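Sharing a structure here in structure tokens format.
Only one protein chain is missing from this complex, and each of the others stays in its spot.
For reference, chains read A and B in written order, and residue numbers begin at 1 within each chain.
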Amino acid sequence: MSSQAAIFSLKSLAFERDDRLLFSGISVALEPGDILQVEGPNGCGKTTLLRIISTALNPTSGTLFWRGKDISQHRQDYLQNLLFLGHLPGLKQSLSPEENLQWWRRLNANNSLLSNEEVLASMGLRGYEDVPCFTLSAGQQRRAALARLLITEAPLWVLDEPFTAIDKQGVAQLEVLLKDHVKKGGVVILSTHQDLGIDGIRRLSLPLLAEVS
Amino acid sequence: MGGGFSAILQRDLLLAFRHRGEIANPVIFFFIVVTLIPLGLTPEASRLAEIAPGILWVMALLASLLSVEGLFQSDYRDGTLEQLLITPQPLYLMVLAKVLAHWLITGLPLTLLAPVLGMMLSLPTAGYLPLVLSLLMGTAVLSLIGAIGAGLTVALRKGGLLLSLIVMPLYMPVLIFGASTVQRAVDGFPVDGPLAVMGALLAFSLLISPFATAGALRVSMHG
Partner (left out) sequence: MWQWFHRLGSPRWFYNTSGKWLPWLSVLAAILLSLGVVWGLGFAPQDAKQGNSFRIIYIHVPASFLALAGYYVMAISGAVGLIWKMKLADMVMKSAAPIGAVLTFVALVTGAIWGKPTWGTYWVWDARITSMLVLFFLYLGVIALQYSYTSQDAASKASAVLSLVGMVNIPIIYKSVDWWYTLHQPATIRLTEAPSMHPDMFHPLLVMILGFYCFYAVALILNTRVEILYRERRTRWVQDMVLETPVSEIREGQN
């Protein structure tokens, strides 16, 4: 019955590479408004799990469901609802933050009505809209990448170490963003070593190795 | 659906424009190696004219090969490639857009420069139009085939030499028909036959290569 309300769920997910089992038996059901924090030591498969959720990687076994539908059957439909930010910011260094954002808008459906200028201003990048990204600091680049959170209406956010390189104020700002998103019925899955100041956060600790027959 | 295609095409052209120095490199390479031929061989016009069709085609092939290595490299390094794989757009079209941008940046300038180099190598008059026509189609085939190799080697640290190794055997039919087109024209034979084969090769690679490249990119990202 809980799977009825679940908007996104993983069923007995396992991943194996070169005959080494990274994790197995991961089953999670998320409802609108959930934040799932994936945690564990380095090399335990956090990034791998998030990349599987983003469909950049195929699981060895197991199924992902979005609104009750198997993602491998309805990939395009699922991807319209997904925003994935990986380790690497995905910014073109010789383009400005504004041009990068504009490019993302053209590539994805589901864009918000906020203008690029508003978005960059609220990410603390006012005055940097038109300079090439390679002149920005690492923290500013991360902010420019995170600005994508504001231009999308996608309900599912998958963020790999989103707090890397940003300052305290930025962390607080991002936490507010996450809270606002789940308040609107969104879902967030993120990996981080940081303790988040958000109540009711759900946790998934890797490594998770179920019994293998 | 086509949004991804034009977005990628425009962005790659814009990026190329921002790095104008880099995109001139294949063309300069083409220029310089062709200059080496008379120095290493002979300045005698009649002998140069004899080998000009083959030399021009081989050098254009090498110039295209050198530039194709970077096709997906920067996208791979900054994380854009990963994003492209999970964008709700057909990967086939996105790959095609990248290859088209690559051709516009390298193949087309090489084709346009070729008559000038042909003149320097005393290419007989009858060869110019066939040279341009065959390179116009041929460099597109080279970009398409090269993209497969670039996709397969993008995640490898020293992919450049390996890329040449796996791509060059696949280049051979294009070279054969391209150089023959020019040679036949110079010898006074009709060239519509080899040109038609060239067109068929182009159509075939357009059909096959983006699929293979998309598969190659998926493999590279999983690795």
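Keep in mind that, in the parts below, contacts are C-beta pairs under 8 Å (C-beta built on N, C-alpha and C of every residue); 3 or more make two chains touch, one makes a residue touch a chain.
All of these numbers come straight from a predicted model, not from anything done at the bench.
Although one chain is not drawn, the whole complex shows that of B:Leu112, B:Leu129 or B:Leu165 it is B:Leu165 that touches it.
For the chain left out of this panel, the touching residue among B:Pro90, B:Pro124 or B:Pro173 is B:Pro173.
Seen across the whole complex, the unshown chain contacts chain B at 148, 152-153, 155-156, 159, 162, 165-166, 168-170, 172-173, 176-177, 180, 197, 201, 204, 208, 212, 215-216, 219-220, 222-223. Chain A residues in contact with the hidden partner, per the touch definition given at the top, are 17-19, 61, 213.
One rule holds in what follows: only the chains that are shown with their structure count from here on.
Across the complex, chain B is touched by residues 51, 54-58, 76, 79-80, 82, 84, 86-95, 99, 103, 106-109, 132 of chain A.
Residues of chain B that touch chain A in their complex: 3-4, 6-8, 11, 14-15, 18-19, 74, 77-80, 82-89, 221-222.
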